[in-house]
Every structure is written in C-alpha cells, then in structure tokens.
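There's a structure below that I have some questions on.
A single protein chain has been removed from this complex, and every other one stays in its place.
Showing chain A:
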Amino acid sequence: MPEELALTIEDLDVRFGPVRALSGVSLRVEEGTICAVLGANGAGKTTLLRTVSGLNRPQYGQIRLNGTDLTSVPPESLIRLGVAHVPEGAGIIGELTVVENLRLGALWRGDRSAAATSLERTYELFPVLRERSAQPASNLSGGERQMLAIGRALMAEPRVLLLDEPSLGLAPLVTRQIMQLIRQLRNDRGLTVLIVEQNANSALSIADHGVVLAGGRVVLRDTAEQLLGDEQTRHAYLGF
C-alpha cells in the first residue's frame, strides 16, 4: 500500500448520550492543502475538530494521518504526532504572559534551542507579539489573541493545523489578515490545514476544498472555487 500523505477521516460517528453530533462523516485533506468545514451553528463543526484532536471519542470511524491511526490517541500526544489545534475562541491563557503562552507550544519538544528558533520565526511572522511578549495575554486585542493562538500552535512545528473559527468576533479587516496568513503558512511551510468556519466566504477564499456540514452529516463537498461560484449552494447552505 502506498503511503498516503493526507489527514483522513472515515465514517465518523460521534454521539453525546442520545444526541448524534456526527453521522458517517468522511473527509480527506491532502498534505499541503486547506480544507474548509462550513455549516451553521450546531452542525457539528467543532465536534469534528475536537474528535480529530482526541477531546471527543468517536463511537465509530477512524482518523488517520499519513497512515498512522489517530483515533484513540489522547490529546496530549497528538501534538507530538504533528497535529496542532487552535480551539474556538483562541484558547490563550490570559494569566500567562504572551511569551509564556508561546513557550508552552514548544515545551513538549524538550529542546531549548529548537524552541528558541521557533520563537524567533513566530516573532517574525507576528511582530506585535514580540512587542508585547512580557504582557499578560489577557491584554491582547481579539486579533492579537488569534495571532498568539496560531503562533503558539506553530511553536510545535506541526504538519497539520486545526483551526476552530479563527474569525470569531474579529473585524472584517482583521479576519482577512488572519486568513491571508493561513494561506501563507500553507504556501511557505506546506502545512495541511483543516479550518472550521461560519464565515464561509472568507474561509473559502483561502481554501482548496470545502465541506458543508448540516445536522452532523456532510451535505456538500467540492472545490472551494465551485462552492464559491455556485449561487444556488451559496444561498442554500452558506447564507451569502
């Protein structure tokens, strides 16, 4: 069997008690591409990401990265396999300083000089984080928090980035900056990105492929271009 270079989700079922959050969700994100998962509130988008990162356990189905089974890998081990998760609302730790938040992302590597290199790279990407490195992270603006969260994930030097609603609560201009940055990361570092968004327009503007979830099922999948171009699907599922 040839080695598959992709994040593969197969036939995923997730239930919370009697509630089916995901039913038979399958998805394949080729290495170095961006896949946008779209859908309304409660469609199962966040559940999907949390299941990939091991925070939720699926009742059925499999998640693989380049042929390695991730399905029963606990969250604290996932980052060691090259998957970094930026949770909904950024998930920065407000009581810690900016630089402490960043350092946390690289601690598992246990390699100080590699961490220092990653820190320098992250500061080059986000100069504002260098300026504010000694401040408590709670002082940051919404856009800066999202940058910090992405920067912290990059400190782990991941191959796969899971992004949960990076545009949440951000001004349109800031959202555009963040999206451009994600595109740039994919181009420069060959990152594989699975991005969950309610803001379908901005996510599709940088994605290669898109998937629409409704009621925990995949109802539509296509290239980002097609999804953006087809007026009917836009009206029916994406609301713009």
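In this section, a residue touches a chain if its C-beta (ideal position, glycine included) is under 8 Å from a C-beta of that chain, and two chains touch if they have at least 3 such contacts; residues count from 1.
Here is the rule we go by: contacts and distances are computed from a predicted model.
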item: Name per UniProt, for the chain absent here [options: "Branched-chain amino acid ABC transporter permease", "Anaerobic sulfite reductase subunit A", "YciI family protein" or "RNA polymerase sigma factor"]; value: "Branched-chain amino acid ABC transporter permease"
item: Per the touch definition above, residue among A:A40, A:L96 or A:L181 touching the missing chain; value: A:L96
item: Of A:P87, A:G143 or A:G210, the residue in touch with the unshown chain; value: A:P87
item: Given A:L55, A:L168, A:L181 or A:V219, the one touching the chain that is not displayed; value: A:L55
item: From A:I9, A:L22, A:L65 or A:I79, residue that would touch the chain that is not displayed; value: A:I79
item: Residues of chain A in contact with the chain not shown; value: 53, 55, 74-80, 84-85, 87, 91-93, 95-96, 100, 103-105, 107-108, 152, 156
